[in-house]
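For this view, one protein chain was removed and the others were kept in their places.
Letters A and B mark the chains as written, and numbering starts fresh at 1 in each.
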Amino acid sequence: MGTFKMYLEFSRKSFQRAAAYRFDVWTRIVGNVLFLFMWGFIWYGLYHGKSSVEGVSFQAMLGYILVSQALQGIHGAGTPLWEIQERVRTGDIAMEMLRPYDYTTRMLFSDFGGIAFYFITAIVPLYTVLFLVLNPVVPTSLVQLGLFVVSVILGYFIRYCIELTFGLFTFWLVETGGVEDIFYFSISLFSGSVIPLWFFPGWLEQVARYLPFQAIFFIPNSIFVGQLTGPAIWYAFMNQVIWLLVCYLILRLVWNRASMKIVIQGG
Amino acid sequence: MSLIEVNHLYKEFKIARRQEGLGGALRSLFHREYSTRMAVQDISFAVGRGEMVGYIGPNGAGKSTTIKMLTGILVPTSGEVRVNGLVPFQERQKNARQIGVVFGQRTQLWWDLPAIESFELLKQVFQIPDARYRQNMATFSDILGLEEFLDTPVRQLSLGQRMRADIAASLLHDPVILFLDEPTIGLDVLAKERMRKFIREINRERGVTVILTTHDMNDIEKLCRRMILIDNGRVMYDGELARIKEMFGKERVLIVDLEGEVNGFSIAGAEVIKQEGNRKWLRFNREAVTASQLINHISEHYEIRDLTIKDPEIEVMIRHIYEKGIGSYEGACL
Partner (left out) sequence: MVQSLLRGIDMYLYMAGASIRAQLQYRYAFVMNILGWAMTYAGTAITMWVLLYSFGALEGWTFWELIFLFALAVLSWGVCMVFFFHFRSLDQYIVNGTFDRFLVRPVHPFFHFMAMKFDVGAFGQFLFSIVAVSLAYSSLHLHWTWQWLVFLGAVIGGTLIQGGLLVVISAMAFWTTRSERLYWVVMWPFKSLMNYPLSIYPRVIQVLVTFVLPFAFVNYLPALLLLDKTSNNFSPFWGCLSPLVGVLFFWLCLRFWMLGLDRYKSTGS
């Protein structure tokens, strides 16, 4: 329990930090809203003159894009990838080895603090208003809402593991420039963050379904707008849990290798 | 006519007051309260051609604000500045041709490229004729030993090498005046000595007027005959370094190492200016009390293991001026 309290202290600190730099934190919402605006009108334009496409109404699509953009805002409030890479490059990460905690857990808890601040002061007020004004499809029961929240949390951990793993690759790759762009593109397309998988061409949808990215946004978003119901939800949860386990194991493996590298070569 | 003339120069900064809390932060988006700070107030001085002047003061005293106004980076609030007949902020580009500037903490060289690239660039920027450029490069290479690292990227140079390159870069276009802001900061003793030697030579052989700000009093002592001391934006002292030394000349510092446990050490006729464990620095006026009298005093109460007598360091003198003002000192001594 003492350990947990220690990790929680990191959350508290990063919450305070976010509060101290609140203007920097809030400016991020401007970009978030602009992208929401863009995708909202793209989907509005695509749906022009159609009431539903592939069994999905515009109101459902609006709900999808709103919740997706809110979640992306939350995910983006954690430690950015370049900061992890910078710490690896400068060797500052070696300092983390001297401390009596697990680095990957500490980072997670630090992110919680920053996210909590952004969530409470920016995402919640803004998106509450947007949902009330735009009247999109939302969960119809508390159970559905509960399932959505669980799926969001699983999705968050998966993205966290993948991103941190990628950040740690900096130990072996001096320059991740090009690889990084493929990585960002994969996350943005295959996670269904802007286009739901059901609009993908058949073969591409198959590819996407076998990748971990769809477990980050697509599954929770689909639950939110009611496109994923009944037993399919349990199947989706299993999918998320398995991917989380796989991604976590890979992260542990990569981190262990990285720590060996720090210990032996000093970073 | 003087080369640099500064008359009743003022510079005032407006500072937005930070408001506390969330409400304050929001309020400050629409309405801000300002307070003003006088960075430089009523400074006047003149520097003649070929002089070498130390411009010193503690951090935030207004040194770099003055230098920025002399180089045309900052516009004064009021007062007059003339540099070789030009008003720097009005004719900034023209002024730039006649001055050289070295900011000790920031390089003006191209970080990722060999130093030679930066020199070539400056040749273009200042339109230095080929012959003159080659001649200057040869001279500077000779004195500063640039040759050995001209082709090394600047980021790989040692601080000393970088400073040498930086000072050469600022002199390529034969400026009349050279502004040096902390030119020896962070250098080791040898590199400092080399830098000072170069500055002296530039001043003597090319007649370049040098304005030097520094925290290292050895720079002043070895380079400048004259020093301008400022604090809180005002001139505290402007005159010969020698005169200050003379004023303090009646002073001596006695350094004693005492035996055993010493509590609440004090001695009549001397002022304790520094203590490190059992080592004590005592300042005394040799016309009021002789050293042997003082030593007798001490040995009556304590056991002396070792002692030395020194002239006061210039740093000590300056600290004294800051604390008590030069007038009080003169009064006390005369």
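One rule holds in what follows: contacts are C-beta pairs under 8 Å (C-beta built on N, C-alpha and C of every residue); 3 or more make two chains touch, one makes a residue touch a chain.
These numbers come from a predicted model, not from an experiment.
Set against the missing chain, the residues A:194, A:219, A:233 or A:258 yield one that touches it, A:194. Although one chain is not drawn, the whole complex shows that of B:33, B:112, B:148 or B:188 it is B:112 that touches it. Listed by residue number, the positions of chain A touching the unshown chain are 24, 27-28, 30-31, 34-35, 37-38, 41-42, 44-46, 48, 53-54, 174-178, 180-182, 184-185, 188-189, 194-195, 199-201, 204. Within the entire complex, the positions of chain B that touch the omitted partner chain are 13-14, 65, 68, 71-75, 89, 92-94, 96-97, 99, 101, 103, 105-106, 108, 110-113, 117, 120-121, 124-127, 153.
Convention: only the chains that are shown with their structure count from here on.
Mean C-alpha position of chain A lies 53 Å from that of chain B.
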